[in-house]
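Removed: one protein chain of the complex. Kept in place: all other protein chains.
Order of writing sets the labels: A, B and C. Residues in every chain begin at 1.
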Amino acid sequence: MPQMNMIQALNSAMDIMLTRDPSVVLMGEDIGYFGGVFRTTEGLQRKHGEHRVLDTPIAEGGIIAAAIGMGVNGLRPVAEIQFADYIYPGFDQIVSELARLRFRTAGDFFAPVTIRTPCGGGIRGGQTHSQSPEGIFTHVCGVKVAMPSNPYDAKGMLIASIEDDDPVLFFEPKRLYNGPFDGDPNKPAVPWSTHPKGEVPDGYYTVPLGKADIVRPGNDLTIVTYGTMTFVAAAAAAAMGLDAEVIDLRSMVPLDVDTICTSVKKTGRCVVAHEATRFSGFGAELVALIQEECFWNLEAPIQRVAGWDTPYPHAFEWEYFPGQARVTTALKAVMESA
Amino acid sequence: MPQMNMIQALNSAMDIMLTRDPSVVLMGEDIGYFGGVFRTTEGLQRKHGEHRVLDTPIAEGGIIAAAIGMGVNGLRPVAEIQFADYIYPGFDQIVSELARLRFRTAGDFFAPVTIRTPCGGGIRGGQTHSQSPEGIFTHVCGVKVAMPSNPYDAKGMLIASIEDDDPVLFFEPKRLYNGPFDGDPNKPAVPWSTHPKGEVPDGYYTVPLGKADIVRPGNDLTIVTYGTMTFVAAAAAAAMGLDAEVIDLRSMVPLDVDTICTSVKKTGRCVVAHEATRFSGFGAELVALIQEECFWNLEAPIQRVAGWDTPYPHAFEWEYFPGQARVTTALKAVMESA
Amino acid sequence: MNRRSRLHVPRVPARPGEAPDFSYVDLSPAGAVARPDVNARARDISFLAVELVRVLDDNGEALGPWHPHLDVHELQLGLRHMLLTRVFDDRMQRTQRQGRISFYMRSLGEEAVSVAQAMALRPGDMLFPSYRNQGVNIVRGRPLVDLMCQLLSNTRDMCKGRQLPVMYHWVAGNIFSISGNLATQFPQAVGWAMAAAIKGEDHIAASWIGEGSSAEADFHHALLFASVYQAPVILNVVNNQWAISTFQGFAGGEQRSFAARGPGYGIAGIRVDGNDFLAVYAVTQWAAERARTGAGPTLIELVTYRASAHSTSDDPARYRPKDDFDRWPLGDPIARLKQHLIRLGEWSEQRHLALSAELEELVAANWKEAVTYGMLNEGPRLNPDLMFDDVFKELPPHLQRQREQMRAEIAKKD
Partner (left out) sequence: MNRRSRLHVPRVPARPGEAPDFSYVDLSPAGAVARPDVNARARDISFLAVELVRVLDDNGEALGPWHPHLDVHELQLGLRHMLLTRVFDDRMQRTQRQGRISFYMRSLGEEAVSVAQAMALRPGDMLFPSYRNQGVNIVRGRPLVDLMCQLLSNTRDMCKGRQLPVMYHWVAGNIFSISGNLATQFPQAVGWAMAAAIKGEDHIAASWIGEGSSAEADFHHALLFASVYQAPVILNVVNNQWAISTFQGFAGGEQRSFAARGPGYGIAGIRVDGNDFLAVYAVTQWAAERARTGAGPTLIELVTYRASAHSTSDDPARYRPKDDFDRWPLGDPIARLKQHLIRLGEWSEQRHLALSAELEELVAANWKEAVTYGMLNEGPRLNPDLMFDDVFKELPPHLQRQREQMRAEIAKKD
């Protein structure tokens, strides 16, 4: 099977969809001739033409709005926001329009727009190139929210998102573009070619939204996470010798409540982890939900691991990032409790 | 003591601050000559002049941006967003700028902007005049988030917000403008003059942000809520004959964790209620936090009462609104559990 | 240097109790403005953004190069559509006053905008209206009962009870959904037009925005994207002078016409007498041909007057003189087209009265039918279960659960 990093996997997904479905178009800042600042759309304009892969003005609000109009007119736009930190100028069009169109027209109009955007820290991007705003969108009814953690899922989930008739916010943890990452920036970088999820079929396949992945089965406790933290949390648990069940959510909306609750009911202990800021982050919803559903099975309070409730500071990237030390503290708390 | 409804109380707060502090300016759509679509700023332009009470273009993003610039130049702007549903065009300026300015300049620049906006349903406003987006802002570090539930608090908290050097998002539950509301739209409207919190001093006073109010002490269970649901939840508990301790948070950021946890530790049972949609709403943070802090005291899973995870539909306003029936179900669940 | 800048506050010409003053409105005589070739470059025709294209003069005579030379039946049809719009508006306003519907917004005084523009477009062209464009539904033959059912949020409401009154849509009629959020439809229309161009189809898009709403960011997005991709779209600013209580000066109209924004972006901008059916028709036709032949987008400013309150929640007596519409220099679009037809010998006061009566009856008959499908608080009602549909294409598990919970709540109440 071919080896791909996450960038190549995403590129392959878009290439396949541009080829299979004439209604698919890509649009975004620097994505056309140049192939994107992360090179995710490299070669696609040359192959599919300037009318299928559009360079756009630097106006995230305009990009989303135009994508909605195009979606209403039968196209299937995939819009890139260059960094998740820059999605906010498009917020109104996402929340008030994209998310609401099907509902307010009783299904008569809809716009099958996928919004791709790199998120998360760990690349020295400072406070405006490191954010993880996914939690905000999970509170907005009418949009799906997904984040893959590896090349295989990235390709399959992106294809599923493009084919989905509902709008999808597709967050790409940029720290994982080139390889898995266990949270230690001082270790040599590991490429995806060393990882089983770096094996990615060349052709079409989908990984459905709404289905979590148990990346490691276990009995001591459940770790519910997604994105970069999948690797960090698993590594921390392994280092502690814990038999943790690690769940990579892959999509937050829809959420695979069954997989989560089955696991927590089995283990009785749970840690929830994400890179986004803690207060009112998506972890809060997970904790609320798990305690509602699994209260009587819990042997300890659920612990949250998250970014601090501050912007992501350039100089303190690794003091900010929820690395193994932070996970370990939570794991200890949840294992020692009771 | 004078009687005021919430509109009069807010008007009085702004009038006092315009009088006391020459740097205070008001701005917003229709707020000047006309006095605002809810008449909250009535008479203030006539009294304080066109340079203190500004009618603005219909551009929420421009309003917030201009307010930030004015704040940096020594003014203390109070910007009105006509409905909370229309705050999203200003989202980027709030999240990326207003919330971040002090941090990114190490305190050298800041903009003491207060953003007032009517929120919540119950006035037949349909999906675009009924939203409660406060939860989203609680995930944005760097802004304070407040919502009063009565005229007394409204005035004191608005003055505190205007005087605060941090930006404050000040949500006004519009269903409470004219009187308390127990969730039953078929009962005759009750004016604030019948309620002790409708007694509002004429002069200057503050109600600090970050301090919750125990609106009713009790021992059976704790209800943590804010805004309109303060009255609905209290009424439901009273109707069931429960000795509920009802906490009106008043501000979500900063959050009065001590008052909440002291109460839950005492009662061992907790219901969290808000009008906003449930999934990833502020209730999730409350539940997560309470189970972290009070896990060993809990005798039943914490229940959430909230709006459904759909837009607020015009025709089904009362099926949507989290009225006493929804609260009652949660109260029963939390009392019967164990 | 002694002169100091002071914050400028746009001047409102007259407030309640003062005499209406419309001297600020720049007028051109009927027939006076040149009609450039449809392929003219935007930069060469910027005079169109300053002048005011008018065809009908004060006597109802049609003059000059913009005279569209419509046949009499078209004119009579236009008159009928405008009158029907007005009769419909009046009746719906009254039903709101009676508490039958929760809210309403009339288009009194600006009926020519929607009617003439929709008539000048083809049925396959996609319309992205604002909330004051009910006329486009009428032109496209929407059964009135459908509109009324939306206003009533009843069992035949095309929005299934989800939207405030007047937020119609119509897939079959190529009329897009109206949003409660101002201006959002403007760049969406551009995106729609871009898609048409990508697909090589010759349908064009048209959208409408109030002059007040043109302050929103989406107005800029629309002009910018239309300019960059030369999208086949007509962007209309309905300058009815007021945005709720706010005068058009607060949207930037004091310094420059709204049409002038177009040339700033390299888009043809054209200012037209919005109460002159013939001028509106001609300008729209010109812009449509431009768009359809690849000559690019056009920004049209329709100068008109919001003769009524903003909505049933508004009372304009608080912020403007009562008799203002009587003094409005561009008159009433219905009266002007009627005068023109009478002058042509193709209409009369009697026929007008008869038509009015016919349309009143039509509206009444439709209303009678509509209420049989239910009213907001009376008669048949939509199933509240519907609230959970269409949030997503498929109902996800958490909404299934919430629907169950709602059913239980309702059962308990009953």
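To be clear about the criterion, a contact is a pair of C-beta atoms (placed from the backbone, for glycine too) under 8 Å apart; a residue touches a chain by one contact, two chains touch by 3 or more.
It should be emphasised that the depicted structure is a prediction, and the values quoted were computed from it without experimental measurement.
When the missing chain is restored to the complex, the residue among A:195, A:216, A:266 or A:314 that touches it is A:314. Interface note for the absent chain: among A:12, A:56 or A:117, the touching residue is A:56. For the options C:118, C:215, C:302 or C:363, the residue in contact with the chain missing from this view is C:215. Looking at B:40, B:96, B:277 or B:303, the residue that reaches the missing chain in the full complex is B:96. Here the missing chain is touched by one residue of C:292, C:318, C:343 or C:393, and it is C:292. Although one chain is not displayed, its contacts with subunit B can still be listed: residues 25, 51-52, 56-57, 59, 61-62, 65-75, 89, 92-93, 96-97, 100-110, 141-142, 144, 165-166, 210, 253-255, 257.
Within the entire complex, the positions of subunit A that touch the omitted partner chain are 29-30, 33-34, 37, 50-51, 54-62, 85-86, 88-89, 124-129, 278-279, 308-311, 313-316, 319-320, 323, 325-326, 329. Mapped onto subunit C, the footprint of the missing chain covers residues 1, 3-10, 42-43, 194, 196-198, 200-202, 204, 215, 217-221, 224, 227-232, 249-252, 254-256, 260-267, 291-294, 296.
Following the convention adopted for this analysis, only the chains that are shown with their structure count from here on.
Of all chains shown, the one whose average CA position lies nearest the global CA mean is B. A straight line joining the Cα centres of subunit A and subunit B is 31 Å long. The distance from the centre of subunit B to the centre of subunit C, each centre being the mean of the chain's C-alpha atoms, comes to 36 Å. Shown for subunit A are the residues in touch with two or more other chains, namely 89, 92, 96, 100, 103-104, 141-142, 253. The multi-chain contact residues of subunit C, meaning those touching 2 or more other chains, are 160, 162-163, 167, 179, 181, 217-218, 386, 391, 398.
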